[in-house]
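Only one protein chain is missing from this complex, and each of the others stays in its spot.
For clarity, chains are labelled A, B and C in written order, and residue numbers in each chain start from 1.
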Amino acid sequence: MQEVTEKKEFTPNIVAFCCNWCSYAGADLAGSSRLTYPANVKIIRVPCSCRVNPMFVLKAFQQGADGVILCGCHPGDCYYVTGNYYTRRRMSLLYSFLNYMGIEKERTRVEWVSAAEGARFSAVMNDFVKQVTELGENRRLTDLRVKEGE
Amino acid sequence: MIEETLIPKVGVVTDIRKDTPDVKTFRVVGTDGKKLFEHMPGQCAMVSVPGVGECMFSITSSPTNQEFMEFSIKKCGCVTEVLHAMEVGQQITVRGPYGRNFPVEEDFKGKDLLFIAGGIGLAPLRSVINYVRHYRENYGKVVIVYGARSADDLVDFEEIKTEWKNEPNFEVYLTIDRPQEGWDDHVGFVPSYVKELGLDSNMTAVLCGPPIMIKFTLQGLLELGFEKSRVYTTLELRMKCGVGKCGRCNVGDKFVCKDGPVFRMDQLDELPDEY
Amino acid sequence: MLKIAKERLNELYGKIAQTQGLFIPVKKAGEVNYAIWGEGKEVSLETLKTVKSPKNMFFPQTENMMKFKTEGKNIDIIDMRDEKRPYVLFGVKACDYKAIEVLDKVFLADPVDTFYKARREATTIVTLACSRPEESCFCSVFGIDATAPAGDVTVWLDNENLYWQSNTEKGEALTAAVKELFTDGGEAEVEAQKAATKEILQKLPFAALDLSRFKPENLNELFDDPAWEELSEACLGCGTCTFVCPTCQCFDIRDFKTNDGILRYRCWDSCMYSDFTLMAHGNSRTTQMQRYRQRFMHKLVYYPSQNDGLYSCVGCGRCVNKCPQHLNIVKVIKTLGGKNDD
Partner (left out) sequence: MREVELKMKERAAELLQSGEVARVIGWKKGEFYFDPTPAVFESADELDGFVYNGFCGANLSKYLIQQSKKEGKTAIFLKPCDSFSFNQLVKEHRIKREDIYVIAIECQGKLDVEKLKEKGVSAVTEVEENGGEVVVSSLYGTVTLAKDEVLLSKCETCKSKVHQVKDEEIVFNEMQAGKKDRFEMVEKLEAMTEAERFAFWKEQLSKCIRCNACRNVCPACSCIKCVFDNPASGVAAKANDSEFEEQMFHIIRAFHVAGRCTDCGECSRVCPQNIPLHLLNRKFIKDIDTLYGEYQAGETADGKTPLTSYTESDAEPNDVMNGEAK
């Protein structure tokens, strides 16, 4: 597989898993406050950041995501009290492991965004999109069969 | 003749009939409006919904039907579930025909025939029964014993009532497992009904239904004096290729897809008990 | 007979690869498997047993068959096969060659598997005689001569040279294309090697396995033998034996959704897996014992019963080497093969 050096006009596909109670509400607030974030961020609402099985992250990459970001309530503020503490451990290990497999660490991120942080949501997404755009297309953890014929 | 073993043809579902709460009959033709291929009674076809899967179904319609093929399908797995949710006009893929048919042109000729079916087990037999009706002069008396859980679960009830029952030299016995309002026919399980009827053991019998029904009905037939070499059934196992290559539908050294699905009871006796 | 010095083999590979794809045992990350040859690849003809057998060339582990494009209620089927360019499969051992014959009887039997056939026809097979059989080898039990395999071309290898003999029309065509690299001779060396190898073959521990009970007429008796329970007890139900086996041919057909239609592919499957025979309303083989029995009954009884007594084991010994818990067909043959009830 060739590493892509050309990056012109590359718009990454970003999947953002957002917890229903904080980050999704944060995204809502960003919208109603007319703060923008790139349209190529596809939000998947989950009941709690803890709902995100590592399989979901891999599936997102398989289906063509160039970056995956997971957002939840700030630690201590989880709607289900402790859910995001587990998420924190899980995602630390998973992302570290993906990097160990050679997957660029810039492709994955965890951010805590509360319902009141519409501005932060927008800033985080803009920053992550920028980061992944600079990195280029995901070639290392993707299913070529999915992209066939594109 | 099959030119491409594993590449199917596109078929169009032109009619969907709801037979029972969980059985629908699908009428299928090719994209040119004609029948996809010719078959013999008892043969099967691989029907698939791309993206969901491919399954083997027996062809329910008679080969004498020149216009279309029919499949009576019970909802029980992922493919059948999608098929049941389907609308008329939907395309599916079909390949076949596969397997050996009932010996309608050989051993059945000139014989009195007994058909015993339970539930969806009527599907493969319907093809034979209608074939026999079409070439009525070639066969003797026909007796049909058909049972289901309830009157609502009888597949093709309309055809049975309006056509089969009026056919000359045809005897049709229906039964349901439990009494039901509005049902004035027989109530009881198929195996015991078969024994009660005291059927003539010189008939050639064809059995199809759930394994437990086959087991006890066969016992009953043997008690009545039927010979295993004149009792036929049709088997069903997991299949992927339909042509004896993918290696999963074998019972002993026989592949159900290729050497079956129609087996004589004495043939089955020689095979290991693994179906 | 022709010969070429060992150190010039790369020239031979290069020459073949000019016009055809060349599949040859190549070492990658420590393991030797058949792979397409290219400059700089570490060819290892000396390796007796590649991990995967060359069946992969005709019956790939995963093979895309067709694509379905759906629009509304309509389906379009797109055949994904392209014209097969000619291939040379180089270095096939006698057992693996025999295994290809076993597979031919399945895939080329009516109705022909056109995917397999296209690959098979496009390939010229160069077999390589064995000179250092291992303790796990038992091809001679199945009547295979490891010193003189069939194939389009047969080659022998010793410390100095590779000796070349073509056997078929396809082989002649390949010979003509590479002949300039060869000189004549080598008969004496080949004969000497054959004699030496045959001596070793006779001494191998499994050389005298008794298959006499594996006959179609004993099918039910073998099937019902209580020994299966104990034989299969340690079986993990992994598919290692089936995937390294050169004659295992079971496959699955599956669909995969891509951004550009639905891909239907076939891939190796294993009768050792619990979902192999799983249906919506049940499973005909629910225990590992039944699945284990199926595999060996298929190789030693069912297949021969349908193919004039030809066993679907070629004694390559891969399962002997690779089973995580050291279960293998040899144990089955020893336990059930020679036992005579009369």
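Heads up, the rule we're going with is that a contact is a pair of C-beta atoms (placed from the backbone, for glycine too) under 8 Å apart; a residue touches a chain by one contact, two chains touch by 3 or more.
Small disclaimer: the values here were computed from a predicted structure and weren't measured.
Please pick, from C:C271, C:V320 or C:L336, the residue that touches the omitted chain in the full complex.
The missing chain is touched by C:V320.
What does the interface between chain A and the hidden chain look like in terms of residue numbers?
Touch with the absent chain occurs at residues 1, 3, 54-55, 58-59, 62, 75-76, 82, 85-86, 88-105, 108-111, 140-145.
Using the document's contact rule, name the residues of chain C that touch the chain not shown here.
28-31, 33, 51-52, 60-62, 134-135, 203, 205-206, 233-234, 236-240, 242-244, 252, 254, 256, 265, 267-270, 273-275, 320, 322, 324-328, 330-331, 334
Operating definition for what follows: only the chains that are shown with their structure count from here on.
Where are there more C-beta contacts: A-C or B-C?
Per the contact counts, B-C leads.
Which one chain sits nearest the middle, judging by mean Cα positions?
Chain nearest the centroid of all protein C-alpha atoms: C.
Using C-alpha centres only, name the chain that sits farthest from chain C.
A
Taking each chain's centre as the mean of its CA atoms, how far is chain A from chain B in angstrom?
53
Between chain A and chain C, what is the separation of their C-alpha centroids in Å?
That gives a centre separation of 45 Å.
Centre to centre, by mean C-alpha position, how many angstrom separate chain B and chain C?
Computed from C-alpha means, the inter-chain centre distance equals 39 Å.
Multi-chain contacts only, two chains or more: what residues does chain A have there?
None at all.
In their complex, what parts of chain A are in touch with chain C?
Interface residues on the chain A side: 64, 145-150.
Note which residues of chain B are touching chain C in the complex, please.
Those residues of chain B that touch chain C are 2, 4-10, 50-54, 76-78, 80, 87, 89-93, 236-238, 240-241, 243-253, 270-272, 274-275.
Any idea which chain C residues touch chain A in the complex?
On the chain C side, the touching residues are 256-261, 263.
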